[in-house]
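Our next item is chain A:
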Amino acid sequence: MTSPHEGPQEAPIVPPPPGTIADLFQEALPDIEFTATQGAGDVILIVGRDDVPRVLRTAKDDPRLDLKYLRCLLGVDHMDGGLEVVYQLYSFTHKHGVTIKTRLPLDDPRVASAASIWKGADWLERETAEMFGITFEGHPNPVPLLLPDDMTDHHPLRKDNPFAQVEEWQGVRLGAEASKAGHIPAGYESIAGEGGEEDGG
Partner candidate 1 sequence: MSALESFFDNVWVDALWRLLAVLGLMVIVVLALTYVERKFIARIQMRLGPMRTGPYGIMQPIADMVKILLKEDLRPASADRIAFELAPFLAFVPVFLTLLALPFTAKWDVRVLDLGLLYFIAVSGLTVLGYVFAGWASDNKYALIGALRTAAQLISYEVPLVLAVLALSMLAGSLNLVDIVEKQGRVPFIVWQPLGFFLFMAAAVSDLSRRPFDVAAAESEVAGGPWIEFSGIRWSILYALTEYTNMFALCVLGSLIFLGGWDWPLGLKWGWWWQLALIFTKTSVLILVVMWVNATFPRIRVDQLMSLCWKLLLPLAFVQIFLNGLILVYGWPDWTFLLTSGLGLAAAGYIIYSVIPIGAPSRIVARSNA
Partner candidate 2 sequence: MLTDQERELETLDIHVNVGPQHPATHGVFRMVLTVSGEKVVDVVPHIGYMHRGAEKLSEGMDYRQALIYQDRTEYLAQFNAELCYCLAVEKLAGLEVPERAEYIRVILTELNRITSHYMFVGAFATDIGVYGTAFTYAFREREYIQEIFDAVSGDRMMYGYFRPGGVVWDVTDDFKDRVRWVCGQTRVGIDDIDRLLTKNEIFLTRCLDIGVISKEDAIDYGLSGPMLRACGLPFDLRRAEPYSIYDRFQFDIPTGTRGDVYDRYLVRMEEMRQSVRIVEQALEEMPDGAIMPEKAPRRLRLPPGEVYMRTENPRGEYGIYLVSKGGEKPYRLKIRSSCLSNLTALKQMVVGHYVADAVVILGSVDIVLGEVDR
């Protein structure tokens, strides 16, 4: 959550300069729609949900790309923007990497599983599934990884999880509305309405 003065902002889409891995993807998969943007570190490719299995498979198998190393697989909750699954890939032979993202609608968070492509995706998808409620179709063993087996009713890393309320009074200037809405637990009223933070450190 941000301070009450601004809402969450999206990063602008900055097309990557020519000669990056985005071009290689375009060559390898000419019929797929990519939105390429230059992130702070890597090139980010945004693909549609249904294209994900083809894109990932090609990323691994195509010799120009050869992205055999799945570094990271995570989910992000963009609230009204839907859920997002992010794949971070790398190639040891070509020494290039890419971030592939796909958005999933909130009411239908399914995407194909990458566990058949990279063996390491198995556990990473299990964790993302239990934290966000995303269903990875075709996953060989969709049981929770970190959470207790019986905790299937809510997904902790979603933004609408109860913890979201706690965030509001912790640390940032509280607005009068927040204290009226009763979000402040008993005993903490003294810090309400002041700047929660001291400076320094």
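Note that a residue touches a chain if its C-beta (ideal position, glycine included) is under 8 Å from a C-beta of that chain, and two chains touch if they have at least 3 such contacts; residues count from 1.
Criterion applied: all candidates are chains of the complex that A comes from, given by their letters.
Just so you know, these numbers come straight off a predicted model, no measurement behind them.
Touch with chain A in this complex holds for only one of 1 or 2, which is 2.
Across the complex, candidate 2 is touched by residues 1-3, 6, 8-12, 39-42, 44, 68-72, 74, 76-77, 86, 88, 92, 95, 99, 118-120, 122-124, 131, 144-148, 156-157, 161, 163, 166-167, 170-172, 197, 199-201 of chain A.
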